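Below is one structure, written out as structure tokens, with a few remarks after it.
One protein chain omitted, others in place.
We just call them A, B and C in the order they show up, numbering each chain from 1.
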Amino acid sequence: MTVQVCTDADEAVAGISDGSTVLVGGFGMAGMPVELIDALIRQGASDLTVVSNNAGNGDTGLAALLAKGRVRRVVCSFPRQSDSWVFDRLYREGRIQLEVVPQGTLAERMRAAGAGIGAFFCPTGVGTPLAEGKETREIDGRTYVLEYPIKGDVALIGAHTADRMGNLVYRKTARNFGPVMATAATTVVAQVRDIVETGALDPETVVTPSIYVDRIVRTEVAV
Amino acid sequence: MTVQVCTDADEAVAGISDGSTVLVGGFGMAGMPVELIDALIRQGASDLTVVSNNAGNGDTGLAALLAKGRVRRVVCSFPRQSDSWVFDRLYREGRIQLEVVPQGTLAERMRAAGAGIGAFFCPTGVGTPLAEGKETREIDGRTYVLEYPIKGDVALIGAHTADRMGNLVYRKTARNFGPVMATAATTVVAQVRDIVETGALDPETVVTPSIYVDRIVRTEVAV
Amino acid sequence: MNPTDSLVENPGRGPLGKDEMAAIVARDIPHGSYVNLGIGQPTRVADHLPDGSGVVLHTENGLLNMGPAAKPDEVDPDLTNAGKIPVTELPGAAYFHHADSFAMMRGGHLDVCVLGAFQVSATGDLANWHTGAPDAIPAVGGAMDLAIGAKKVFVMMSLFAKDGSPKLVRECGYPLTGLGCVDRVYTDLATFRLGPEGATVLETFGIGYDDLAARLDVPLAPANGAPR
Partner (left out) sequence: MNPTDSLVENPGRGPLGKDEMAAIVARDIPHGSYVNLGIGQPTRVADHLPDGSGVVLHTENGLLNMGPAAKPDEVDPDLTNAGKIPVTELPGAAYFHHADSFAMMRGGHLDVCVLGAFQVSATGDLANWHTGAPDAIPAVGGAMDLAIGAKKVFVMMSLFAKDGSPKLVRECGYPLTGLGCVDRVYTDLATFRLGPEGATVLETFGIGYDDLAARLDVPLAPANGAPR
């Protein structure tokens, strides 16, 4: 359906329900939808499951959302970083649940959700604690573990430029999880640095086609 | 490993063994690696399994390869077309094996081969003759059929432009199966309309990164 | 869409022509939908989408925002639809490869898919890829992917085969394309909504409901305005 071009980040995150699963793009700060997360904090949804590569850095963005007690559960590959003190404290106090997923499996599980795949046999993590309790199978001489899709109610992602239809292009390694998350959530919200007229993006270079994007908002970001 | 820039199509297909599984790109004529197929005919490999969307049109290209009796088995989604008389005759005479695969499942099975996925549960074809004898499973209320990867020994694809490292870009709907097949074969051979210096392609727009490409050859094609 | 969702009977006119059927399908596609039109008759639906419909066409060979068929001077061998007919692109188009294109389809991102059919069962089973003739060469293309992928699957077909047998049936006799996947059937004589309980008649053309029901052997009910 036609993309909603929002006037600000608050409009872009309106209506996110308590209990939602929110996919949050970015790898470190590259591609991180900071303004959308800030707006989500103002919006107030709680009891969230957040799916993201990391679990917040410093005291802003995802870390601030966690610090407000809005997040029940984090699904990520790498929560522990030198500046992940907010998550660390909540985790040690037993106030947040954690599911650690290998980074490529995290991406592939979201891709499966977006691609209508019910489950897939993945070689990553076989024989490790992260495969404990999971179904395994030997196929053609190699052992695989069965992994299930991760679907979001909402995806918050950062992209570089959108056209007014909602087609997205990214910039350098800020692309990371954005294109995958855009396929895997019911409502996809993208913050972008620029919105151009429909037709201004080369159709060969569009990374996320408009069909995946529900709301776009231009935010002021350096670079 | 470093891409081989070939002087002609014959060099590009050298060494293909009898009994190989050959993935052949293209959808109709768009993206069809006609010169590589012609070279494969001259090269002489036989007892081939060909994986392609169609099973040859008219008397040239894939149809000519079939007519020479070089193909034991075809894996495709749509063999029967108004001008697929070569395949039709071989099939009715019992001289060629056929595995029909839904088009999206064909693409996804090659994607799985390229992505290290051992098998995947796919909703396509459930309850139809094409799922007969296949393992099924209900996941989250929906029934899926288990599908396995299709891996090629060789992929022959058509792209628009390569740089001298082997990065590829495609043009319009001629992209089709090329990028997927490039991930799914041991040796990937691309015919392109132009070869440019390394650095001349925008890294944001590369569709098939050089890692997937083993041999490139410039062929003279209209457009 | 039939605005009241109560049965509308049009017995005082002839059956729908192919273009009229296409126009009615086009009318029922919501504004801004992402739509795949199957090969053949469904392609005609594009000609009946009003200006400003906001409908974006997908072709499974790797393009969103496909434009009309190419005029002779616009033909580009690198740009075709799934039927291998030269087409054009519209502003806001995007190209992608086959795995991404069918991921889009299979993942349920398209709003509507319009397909032809040999037979449809009253509970939405679809048979449109194979006549089951023993000497037929099987060829499925994207039919099975399309059948199970879109949020809504519309079928366009004549209600009766040339031999007079109905194509809306209790159970498909032809090999299936998909199970319980069809939401609506648009025919020359009537349009139907399908569901687990059977077929609901939304509108008739050149025939009344009772005559229609007498010619079909499926669980059938008139639309009664209840919410869909």
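One rule holds for everything that comes next: a contact is a pair of C-beta atoms (placed from the backbone, for glycine too) under 8 Å apart; a residue touches a chain by one contact, two chains touch by 3 or more.
As the structure is a prediction and not an experimental result, all values here were calculated from the model.
Visitor: Just list which of the chains on display the missing one touches.
Guide: A, B
Visitor: Of the residues A:119, A:174, A:190 or A:206, which one touches the chain left out of the display?
Guide: A:174
Visitor: In the whole complex, not just what's shown, which of A:4, A:60, A:124 or A:198 touches the removed chain?
Guide: A:124
Visitor: Just the residue numbers, please: which parts of chain B touch the chain that's not shown?
Guide: 1-2, 111, 113-117, 163-165, 167, 183, 198-199, 201, 203-204, 206, 209-212
Visitor: Can you list where chain A touches the absent chain?
Guide: Residues of chain A in touch with the missing chain: 27-31, 53, 77-81, 87-88, 91-92, 98, 100-105, 107-108, 110-111, 122-130, 160, 170-180, 207, 222-223.
Simple rule for what comes next: only the chains that are shown with their structure count from here on.
Visitor: Busiest chain-chain interface by contact pairs, anyone?
Guide: B-C
Visitor: Taking each chain's centre as the mean of its CA atoms, how far is chain B from chain C in angstrom?
Guide: Centre separation, chain B to chain C: 30 Å.
Visitor: Averaging over Cα atoms per chain, report the distance between chain A and chain C in Å.
Guide: Here chain A and chain C have centroids separated by 35 Å.
Visitor: Tell me, which residues of chain B touch at least two other chains?
Guide: 108, 122-123, 170-172
Visitor: Taking each residue of chain C in turn, which ones touch at least two of the other chains?
Guide: Expected reply: 63, 89, 95-96, 103, 105-106, 149.
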